[in-house]
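For reference, the structure discussed in these notes is given below.
All protein chains but one are shown at their positions in the complex.
Should a chain be cited, it is by its letter among A and B, assigned in written order, with residues numbered from 1 in that chain.
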Amino acid sequence: MAIRQAPHGPIWRKRTTPQSIALWFGWLLLVLLFVLAWEAMTRNQIWAFVWDAPEQAADLFGRMVPPRWSYMDQLWVPLWDTINIATLGTLLAIVLAVPVAFLAARNTTPSPLLVRPIAIFIIVASRSVNALIWALLLVAILGPGLLAGIIAIALRSIGFIGKLLYEAIEEIDLRQVEAVRATGAGPAQVLDYGIVPQIMPAFAGITLFRWDINIRESTVLGLVGAGGIGLQLKASVDGLAWPQVTLIFIVILTTVILSEWVSARVRAALI
Amino acid sequence: MSEGATRYPRHWRRPPLISDGRLRWAIYAGVLVYLVVGIGAVEVNWGRLSEGWERGLRFLGGFVEPDFISRWDDIRAGLIESLAMTLTATVVGVLISIPVGIGAARNIAPSPVYLACRALIALSRSLQEIIVAILFVAMVGFGPLAGFLTLAFATIGFLAKLLAEDIEDIDAAQVEAIRATGAGWWQVLDYGIRSQVTPRLIGLSLYRLDINFRESAVIGIVGAGGVGATLNTALDRYEYDSAAAILILIIVIVLVTEYVSGWVRGRVQ
């Protein structure tokens, strides 16, 4: 805020002059960056494809409906696989993420200078890489199949569960922990009686939330060969079998909505 | 004390979470059966696995000695595409989500507009980025433009929903106060709502910038441009050292954007 003297009396401005120049310069920079980025992005664009995109879209839509309902017979097993990838992947992630979270939380880590940075690094590395990229790597290493999908989901989820869980651990009520320690309990007992009961609700919420996300993610892992319904999606897209694609989209959407409903119900029951 | 006068129980069990014993055992059994069946369905090809073990080691070796040089031109082009997609999609996505978000706020939008905006948000949120990318690639062809459209579409669902919730949560008293001065709808929007929502909008946009970069690394797999395509190619050619270099770059850029956007958000709010 600034008030400036002018010949015909003071003028009120929201910002001082250097502030408004900086702000103006910031916006200019953003516009400039946008133009540059747009140039870089569209350098090799064949615009003819874009101009007939509405036509293409209409055409695509025309070919997508009606869905080929009979294809459903071939989707039950991939769907079951998809759910397994998400569920087993989440379980594996829990097993790996819980110790990492305890090592990463400031108030439970055995060594804040050595162990904590390693645990934080594991969490960050896991979070930075999308499940689909993990799957891409694992398929290259392990070969296509459910196992690659499960491990990909687990690797991505470690960071998510680990981060939220260690934040929950750092927020616990220390007086309850102190009270348990004062009884002469050992460190493992303090963990069991003082800390674990406090983080259980957060833990349940986090894992259910992640399971829900994992259901979504596992539906597309098949695109890179990591099993599940994505395999059928890829085959149908590659074969231009659009009515099948539509059916797969419907199945995926339904599964996602159902899993959201299930996780909301379970969460309500647990907490 | 009257010891011995009253007898106290010598056994105690913690009351179980599910009080109905039969239901509890049914759930235990169900979980057990699921685990057996589920894990049983995972076919493990041990021959392939031992072969994979050796590849895994080679890949880890790639992390120790990542090769930025051999495929540098591809990597650079991919990264520039990814960053360009991220920036343009975020800007355009934010610009579109502002009117959509206002339209989806129950307290200021008329009912038909509200329903239309909410439907758009729901559609954007329930479709996975990768699926949207497949559709856009089919419409506009391979390349980063499809990626841009995908990310912008996803940004709308994310940002407009949070923006609408923010507007619905704003302090009604402040809006009342502005309205009481005789301000029109646009003025109410400008003075009563913009001032309350802007810092959060900037914060959320930066957060979405992070997410968009991460996603831009993925949608290349289905042909929507960006560094994901480069990574896919490197893995197809079994060039693990180049793939490791790309992954390291992705992680570093994610960390940097996360740090910068966190810093800016801290300054703005």
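Keep this in mind: a contact is a pair of C-beta atoms (placed from the backbone, for glycine too) under 8 Å apart; a residue touches a chain by one contact, two chains touch by 3 or more.
One rule holds for everything that comes next: contacts and distances are computed from a predicted model.
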Practice problem: Among "Biotin attachment protein", "Acetoin dehydrogenase E1 component beta-subunit", "Na(+)/H(+) antiporter subunit A" or "Phosphonate transport system ATP-binding protein", find the name that the UniProt record gives to the complex chain excluded from display. | Solution: "Phosphonate transport system ATP-binding protein"
Quiz prompt | Omitted chain's touching partners, listed by label | solution = A, B
Quiz item: Which one touches the absent chain: A:185, A:235 or A:262?
Solution: A:185
Practice problem: For the chain that got dropped from the picture, name the residues of subunit A it touches. | Solution: 173, 175-176, 178-186, 188-189, 192-194, 197-198, 200-201
Quiz item: Residues on subunit B that touch the omitted chain in the whole complex?
Solution: 1, 3, 6, 8-15
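Rule of thumb we're sticking to: only the chains that are shown with their structure count from here on.
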Quiz prompt | Averaged-CA centre spacing for the pair subunit B and subunit A, given as whole angstrom | solution = 5
Quiz item: Given the complex with subunit B, which residues does subunit A contribute to the contact?
Solution: 30, 33-34, 36-38, 40-42, 44-46, 49-50, 53, 56-57, 60, 80-81, 84, 87-88, 124-125, 128-130, 132-133, 136-137, 140-143, 145-147, 150, 216-217, 219-220, 223-224, 233, 237, 249, 252-253, 256-257
Quiz item: Which residues of subunit B touch subunit A in the complex?
Solution: 34, 38-39, 41-45, 48-49, 51-52, 55-56, 59, 80-81, 83-85, 87-88, 91, 126-128, 130-131, 134-135, 138-141, 143-145, 148, 214-215, 217-218, 221-222, 225, 228, 231-232, 235, 238, 240, 243, 247, 250-251, 254-255
